[in-house]
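One protein chain omitted, others in place.
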Amino acid sequence: MDLSFLSLQFLNGMAFAMTLFLVAVGLTLIFGLMDVLNLAHGAFYLVGAYIGLTVLKVTGNFWLALIIAPNAVAALGYLVEVLVIRPVYARGHLDQVLLTLGLAYILADLARGIWGAQEEALATPVLLAGSVAMAGLRFPLYRFFVIAFGIAAAVALWVLIERTRWGAMIRAGVSNRTMARNLGIDIGKVFAHTFAFGCGLAALGGVVAGPIIGVAPGLDAEILMLALIVVVTGGLGSLPGSFWGSILIGQADTFGKTLFPQFSLFLIFGVMALVLLYRPSGLLGKPQL
Amino acid sequence: MSYRFRWLSALLMAVVLVGLAASAGRPAPMPDYKLGVLLPYSGVFARLGESMTQATEMYFDSIGWTAGGRKITLIKEDEGVPATDVAVRKFRKFVEQDRVDMITGVVSSGSLAALVDPIREAKTITVISNAGFDGATREKKSPWLFRTSFSNWQIGAAQGEWAAKNLGKRAVTLHADYQVGYDNVKAFADTFEPAGGRIVEKIFYPLGTPDFAPYLARVKLAMQNADVVYCFAAGADAVRLVRQWRDFGLTGTPITCNGFMIGDDILPVVGDAAVGMKGALAYISTLGYPENRKFVAEFKQKFNRTPDVYAAQAYETAIFIAEALKKVNGDTHDQKHLMDVMKTITFKGPRGTFKLDPQTQNIILTVYIFEIVQEGSSVVPRVSKVLTNWKDPGVTK
Partner (left out) sequence: MKNAGSAAAAFAIAMLALLPLWAPRYIISLAAEVFIFGIAALSLNVLLGYTGLVSMGHAAFFATGGYAAGLIAKSVSTSFWLTLPMGILAAGVLALVVVLFALRTAAVTFLMITLAVGQMLYALAIRWRPVTGGSDGLIGIPRPTGFGIEMDGTRMYWVALALFVAVLWLLRRILAAPFGRTLVGIRENEGRLQALGCNVRAYKLASFVLAGAVAGIAGVLFAHFNGFVSPSEVHWQRSGQLLIMIIIGGVDSLIGPLLGAFVVVAIQDLVSSYTMRWMTIMGLLFVGFVLVARGGLVGLWHAFVRGVAVRVRPRSEVT
């Protein structure tokens, strides 16, 4: 194992990390603002990937899928927020757990009814289908795209939340709901938009990861678990936290599997447990009471 | 009572009498033959359950749902994979509540492992149509358990000997980290090593691995000292592995796999990423038997897709059950006799000649070696070698 081999694995780790980031960031946004742990996140990912698949099959255009699927799922998320999430804000976390889990069941079963049970994969866009030679292996161009897209998405989200009016409203909502309401911010509307936005991000993750991870029944639960791990390791509700959390988990997973394959199954949980034992609120989370 | 009403009742009476007289001349009609079908209808294996149910119903449709004078009815239950307790619970329902005459199905090897004892205790004939748990026809075998699909050992063992003779003596194995994966690699080694082969490195990945990149890098590294990769992957893992194999430029690296990885169900999804891969399986849709051509044509027409190995197994299982009923003329009171008859049933099906090993009550398998080739714009499996007469060794000391 020489240096070029390790640098290749570093790139692999980055590509996996950025996939994780795109998958997880919606979950942390929704939790950060709304204090709702959305267990239907994986199901929104699944539906997004399926919609992307259909668009791709009909039009043959990956970039169109990348635009349509997140918007469609965001609309679905908006509807869900208004219909069932809104009435339970005042309730405890446990009710939200059951509610969003029920939603996850319904959405996953609905997806199965519409798209069937066949494992599918989104075709890699022709433009990015090639690979470049590295360390005796080839590195797929599409993974460079995923790395770049993930970093760009992270920057864009940061700008959106830290530098725009909408972001300011969200931040106001996070720090003090009553105060924000008194300042004339329509909290209900901000919540609905944030929830829709978070669901849209899950779908975006589904389309971007589609050519690598594919889409199949049961993937919703796997994705939800990965997203939870990333988000909690990074610090619940923290955007930079989930970015660095995904890099830590992505790299640890890739290098761990390369160097100690017999511990593959333990790896990401072990990393999360270690982080949480030393920093109970995650890498960049706000300390809890 | 009006005049007309009296007339009517007299007429009714006459009809009833005639009916009674007619039925007295015939033996009482035999009750329906209730077949419990235990297949996954939710979760990661749902597609297999769907495919197998379609094939089963297609065959029973073609014989008008009767065999040996018995009308066949299906009761379908969800195997509930991956939670094993659901399969056991549904099995109990078949036995204790529905009182089915026979049970068929079971996709997951793990479900079967949990079911072998309940099958023996329930004394209910169970025909396994997919799950490969080796023990079911070895140390855990029972007279009530038949298997028409395969044991995990059979395919790997058939392939190991062939690989040592044709692909090279040094192999790297890559398999899923669960029992079926280990069983496959062990079966492969069981015949690969005596034929002069050596496994130089064993790599395994967790079930449901989203990203194969780290493993592929290891495979590439290990291949510096090896001739061929032997691989076991199924379902979503298979789709990811085959596609990423191409993405990382491994196309051209000699690879042979348990054919589930590149079967008729996976091939349309992975497309040309699988070109050049060699697989071994008991069924592939391009087999030239007339029975298979007919099966494929009918299936395509009815369900608008190519049947896969799971459909072929379920289809032959349905034939097997119907043939058994025919042979005993629908009289299933003597279960021992029925089971003796079942051991001897043979017919020509989509997979070739169907025959059980009476010792293990497990199918004697014909394993087909095939390669994925590009034919014009389509990607097809081409059979290159037929390995016949692979029996599970049964109980070994």
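Just so it is clear, A and B label the chains in written order, and each chain counts residues from 1 on its own.
What we mean here is this: a contact is a pair of C-beta atoms (placed from the backbone, for glycine too) under 8 Å apart; a residue touches a chain by one contact, two chains touch by 3 or more.
Please read these numbers as outputs of a predicted model, since none were measured by experiment.
A.B. asks: Could you tell which one of A:87, A:130 or A:188 touches the chain left off the display?
C.D. replies: Hidden-chain contact among the options goes to A:87.
A.B. asks: Using the document's definition of touch, tell me which of A:104, A:215 or A:249 contacts the absent chain.
C.D. replies: Result: among the candidates, A:104 touches the missing chain.
A.B. asks: Among B:72, B:116, B:296 or B:372, which one is in touch with the chain left out?
C.D. replies: From the options B:72, B:116, B:296 or B:372, the contact with the absent chain belongs to B:116.
A.B. asks: For chain B, enumerate the residues touching the unshown chain of the complex.
C.D. replies: 41-42, 76-78, 80, 82-85, 88-90, 92-93, 96-97, 109-110, 113-114, 116-118, 133, 135, 140, 177-180, 182
A.B. asks: Can you list, in ascending order, the chain A residues touching the missing chain?
C.D. replies: Against the missing chain, chain A presents residues 37, 84, 87-88, 91, 93-99, 101-106, 108-110, 113, 221, 225, 228-229, 232, 236, 262, 265-266, 269-270, 272-273, 276-277, 280-282, 288-289.
Following the convention adopted for this analysis, only the chains that are shown with their structure count from here on.
A.B. asks: With chain centres defined as C-alpha means, what is the inter-centre distance between chain A and chain B in Å?
C.D. replies: So the centre of chain A lies 37 Å away from the centre of chain B.
A.B. asks: Which residues of chain A touch chain B in their complex?
C.D. replies: For this pair, the touching residues of chain A are 1, 5, 8-9, 12, 15-16, 19, 109, 112, 116-121, 124, 131, 133, 136-140, 142-143, 209, 211-214, 216-219, 222, 226, 253-255, 257-258, 261, 264-265.
A.B. asks: Report the residues of chain B in contact with chain A in the complex, numbered from low to high.
C.D. replies: So the residues of chain B in touch with chain A come to 42-44, 46-47, 50, 177, 203-206, 208-211, 213-218, 220-221, 235-236, 238-240, 243-244, 247-250, 265-266, 269-270.
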